[in-house]
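One structure, as structure tokens, below. Some questions next.
Removed: one protein chain of the complex. Kept in place: all other protein chains.
Presenting chain A:
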Amino acid sequence: MIKTENLSKIFRTEEVETKALNNVNLHVKEGEFVAIMGPSGCGKSTLLNIIGLLDNPSEGAYMFNGKEVGKYKEGSRTQERKGNIGFVFQSFNLIDELTVFENVELPLIYLKIKASERKRLVNEVLERMNIGHRTKHFPQQLSGGQQQRVAIARAVVANPKLILADEPTGNLDSKNGMEVMDLLTELNRQGTTIVMVTHSDRDANYAHRIVNLFDGKIVTESRKDPALV
């Protein structure tokens, strides 16, 4: 599903040039659950953004679902992303002005799905995430764990094949963190591919495979014993 070849990303600002990614070769198959780890500033989020078609690589190739998308313009990237990729972030990134229901509904609106169908899908996914009773609340009125569950609901509502999570438990206490990890694992079981950035070894243990990044390069990859999964 995901295949990068010698992927590099260079950020240029007025004074400095940062090589955030340096010849990254990563392969993720459909149905996999991959964790990316590494020290702060090593390029994890940058890699995730490129995988998620939010950004272009500076060099190298990126095949997504068999298509070379590395040089896609923003519009085409959005089209490619729509309905295929869901995002979960450390800071939830919900829209404060929209209710829980409306936040989850967003991807469906941009997919131009009919209102009645939207309603059904959103309510269904909110039930699944166990926050069906909070649909009319605004994000500020929810706890962190609840907010992250709304964010996950939004990520999966369009039933994407790939979910990208950037430190999804980073802002949560361990109980809520575990709940979120259980949800992701459950989604993965149902067939969704997951790539997750994390600092936590415990969270990483939920994954099939751990990729270690250092200074923009993949240093080690460890595959867990499938028996443990």
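Assume a residue touches a chain if its C-beta (ideal position, glycine included) is under 8 Å from a C-beta of that chain, and two chains touch if they have at least 3 such contacts; residues count from 1.
Methods note: contacts and distances are computed from a predicted model.
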Would you kindly match the missing chain to its UniProt protein name, picking from "ABC transporter permease", "Acetyl-CoA acetyltransferase", "NADH-quinone oxidoreductase subunit M" or "Spore germination protein KA"?
-> "ABC transporter permease"
Among A:Ser91, A:Ser174 or A:Gln190, choose the residue that contacts the chain missing from this document, as touch is defined above.
-> A:Ser91
Pick out which of A:Gly31, A:Gly83 or A:Gly132 touches the chain that's been left out of the picture.
-> A:Gly83
Residues from chain A at the interface with the omitted partner, ascending = 49, 52, 54-55, 74-75, 78-79, 81-83, 87, 89, 91, 93-98, 102, 106-107, 109-112, 154, 158
